[in-house]
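Submitted below is the structure of interest, expressed as structure tokens.
Only a part of the assembly is drawn; its chains keep their places, and the rest are absent.
Naming follows writing order (A and B), and every chain is counted from residue 1.
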Amino acid sequence: MSGNSFGVLYCVTSFGESHGPAYGGVVDGCPPGLELSAADLQRELDRRKPGSSRHVTQRRESDAVEILSGVYEGRTTGTAIGFLVRNEDQRPKDYSAIADKFRPGHADYTYWQKYGVRDARGGGRASARETLVRVAAGAIAKKWLRQRYGVVIRGYLAQLGSIEIPFKNWEAVDANPFFSPNDAVVKKLEAFMDELRASGDSCGARVNVIAENVPVGWGEPVYGRLDADIAWAMMSINAVKGVEIGAGFNSIAQKGSEHGDEMTPDGFLSNNNGGVLGGISSGQDIAVSLALKPTSSIRLPRRTIDTRGAATTVETTGRHDPCVGIRATPIAEAMLACVLMDHALRHRAQCADVTPPTKVVKAKKIN
Amino acid sequence: MSGNSFGVLYCVTSFGESHGPAYGGVVDGCPPGLELSAADLQRELDRRKPGSSRHVTQRRESDAVEILSGVYEGRTTGTAIGFLVRNEDQRPKDYSAIADKFRPGHADYTYWQKYGVRDARGGGRASARETLVRVAAGAIAKKWLRQRYGVVIRGYLAQLGSIEIPFKNWEAVDANPFFSPNDAVVKKLEAFMDELRASGDSCGARVNVIAENVPVGWGEPVYGRLDADIAWAMMSINAVKGVEIGAGFNSIAQKGSEHGDEMTPDGFLSNNNGGVLGGISSGQDIAVSLALKPTSSIRLPRRTIDTRGAATTVETTGRHDPCVGIRATPIAEAMLACVLMDHALRHRAQCADVTPPTKVVKAKKIN
């Protein structure tokens, strides 16, 4: 498997750079017969789009997607779905001042060392703009999972810098530019971001993603674990530095008598395991949490080196998200959707003929 | 890629169950010419072995490994390395009392639902005893990485239940049964474990793993990210519920001016990124931290259901680790070694002809 593809049966391949002509992707393995149009992808792409509020990068991109293959008369054919998004608002000049300097915390140094190539235009392939490919691929997975299994995948911003955001309801999430699940804290978030932007600095964030109605049985017990693939998927998102499933790091100080989710004929009594037991979905909500680091491109001056190895300082003045975590919610949802769809297909390939001896535990949702 | 294999070029395949005749594995892709004997694998297997102190499971296994192929006259040949470890101390009777009950927090429920098979003998394929395959495969990777690139991979127990263990030195790690990097806390750990065992309960743990001297340039910027593959590898270990790289979840509340590791001609001035920038190794130490949940097999009674779906309670009296985290250090080291070796090979496949324009940043270690 090459480094620009992922998935065993629901396979996503991605290409494109921040300041090249276009981004695009190929989704392979989607079952035939799913109703699909560009609008299905566009809806999700618009949730990730830059320039949608003053709190994110001001790059102006319509992110208009064109489906090039794999859909015929409004339905998927079962063959490869190619799609394309043209870049519209490149400003390579923005990078001329830092063309020979490395940004602390940025991939430009490692990328240059690896490939011997210096593409200073907005990070080249390392730009987070690549995540639009994931969002488009995830839109297809989300739709299929919902229609076929009733799976619902939703995320929200759980922390911005040091501001924790208590979950209130799903309705709030789409009603503000932060994906905050709590309307009461939005003003505080806005004030915080306005101050942060003014200071020329950036901050990190936590995003939570939940998948509901996932059937029991997806994933495998050893290397093909559902949770391991989810961890991969989340850590593959730009800026992510940590991933938790269920109780996550809180598990360390828990006792077994507290952590292990008791079962009754009416369902599980808790969800410390986050919907995955032994690498296999349990029928409970899949609950994932991720940590995103602060953006490395900031206006504040920082010590660094240049391409000749000399000491210098760097300030980044282009258009950048002061907190990449704000736009990360649809990306994390998309990655979770792709992983779940891959495992849904893998599961039915191997276990289509299995009838569990008795159907017992209701997949009751634990709040 | 099937669910019992991992790796693109350094590929590990695993088989075996806790109460079957044997575990074994196949390591494919190892370069030829590496000096290798069963003793190299045995050394690492002995670090993971059960029964080595009163704080871990009392199952008695020599875990003696036999190399079946891929080594000729003391050196690897470049072909598949097969190895085998016979199980010696199965006690399937231990499980008769819980043969028709599911343990809260255990894979036995999901495994049974997925496959329609109930192998109650010690968890079947879901048993953590499978990790011996990883340790054997990791021993080969560790040796090659050290000889070829000087890479050193070491781990330690950073927290046991609620007891945090401050890192003191590497020498301490092998001098106690906990992989504690601090001799001063060992007595406290022993007392805690004795009490835990007596109570019939279990606890979680945190393990940290560090890889030193990793060259800059391993990994790719999008899906073939080094950090994503590390996250996968760690989350694939039984009982792991969270993974952090570098500053991890602390990144959330950091400012960009704090998080982004400044660079000077003498090296990086910090290592918040944990040795990976944009998915590519930076030349700094790779720093990974993982959370392991408490063992689900405990003596305390818990509410559950049986295979007919009826409410019941379960107590597990067999031989179990009261804290699987205690033996997790060599496993985490092994998984990190396998991922690094895979990326070392992938990197030189693609970039063998690259000469970085200038060699600049010393890969100075940040403490």
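Before moving on, here are some points about what is shown:
Here, a residue touches a chain if its C-beta (ideal position, glycine included) is under 8 Å from a C-beta of that chain, and two chains touch if they have at least 3 such contacts.
Treat the numbers as computed from the prediction; the structure is a model and nothing was measured.
Of the identical protein chains in this complex, 2 are displayed in place, while the full assembly in this structure file contains 4 copies of the same sequence.
Keep in mind that, in the parts below, only the chains that are shown with their structure count from here on.
Subunit A and subunit B, compared by their mean Cα positions, are separated by 25 Å.
Interface residues of subunit A facing subunit B in the complex, by the touch rule stated above, are 1-6, 8, 12, 14, 102-116, 118, 123-126, 130, 159, 161-162, 201-206, 216-225, 227-236, 238, 241-265, 269, 272-274, 276-283, 291-296, 298, 300, 302-305, 307-311, 325, 346-347, 351, 354-361.
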